[in-house]
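One protein chain omitted, others in place.
Up next is chain A:
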Amino acid sequence: MDPFVTLTAPAVPLDIANIDTDQLLPARFLKKPRSAGYGNFLLRDERKPGFPLDDPAYAGARVLVTDRNFGCGSSREGAVYALVDGGFRCVVAPSFGDIFAANAAKNGLLTITLPEETVAELRRQLQETPGAAVTVDLPAQTLTGPDGRPLAFAIDPFKKECLIEGLDDVALTLRHQDAIDAFDRADAAARPWLVPGT
């Protein structure tokens, strides 16, 4: 996974609440291998005339600023692949689907949660100055919008570390191998019904 430290790039605003993962990656693309590249599938059925993602004014956007409950619904990680393969490294919203946010972190896509009013103001600025860049500084936990005002955001320290280091979870987990083995032994005695058919 590509590490995420800082990013300065154009941001595109999407004034839509509840953008679900079925919209982000329509179901008919779920059977495509990742090697196919998922970028062209991103929000495929929403690409009607005037859709901000197709507006040349926002060309090269790597940050998406949207509305509440982004990525709700299906657990399909392909929704994240579509954003990442479509060039995005960061999504800003008032709230996210929990599973989407977890999937995003595993693929180097930073999700930033900010208050509803703050995100709405950010979208307004981006609509007024299309193509304006924002700067994300993950170590400092700030997002600087077109008005130059740095906005502080919170992030889980573990998620932050994994993003900055580009860490593979499994390697990290295997450092706890002894604890896992010990847990399994104790558990087998405490809950002998755990394994089906025993």
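Operating definition for what follows: contacts are C-beta pairs under 8 Å (C-beta built on N, C-alpha and C of every residue); 3 or more make two chains touch, one makes a residue touch a chain; residues count from 1.
Just so we're on the same page, contacts and distances are computed from a predicted model.
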item	value
Complex member absent from the view - protein name from UniProt, among "Response regulator receiver domain-containing protein", "ABC transporter ATP-binding protein", "Peptidoglycan glycosyltransferase MrdB" or "3-isopropylmalate dehydratase large subunit"	"3-isopropylmalate dehydratase large subunit"
Positions on chain A contacted by the hidden chain, ascending	15-18, 20, 22-23, 26-28, 30-31, 34, 45-46, 67-69, 72-78, 80, 95-99, 102-103, 106-107, 120, 156-158, 161, 169-170, 172-174, 176, 179-180, 183-184, 187, 191-198
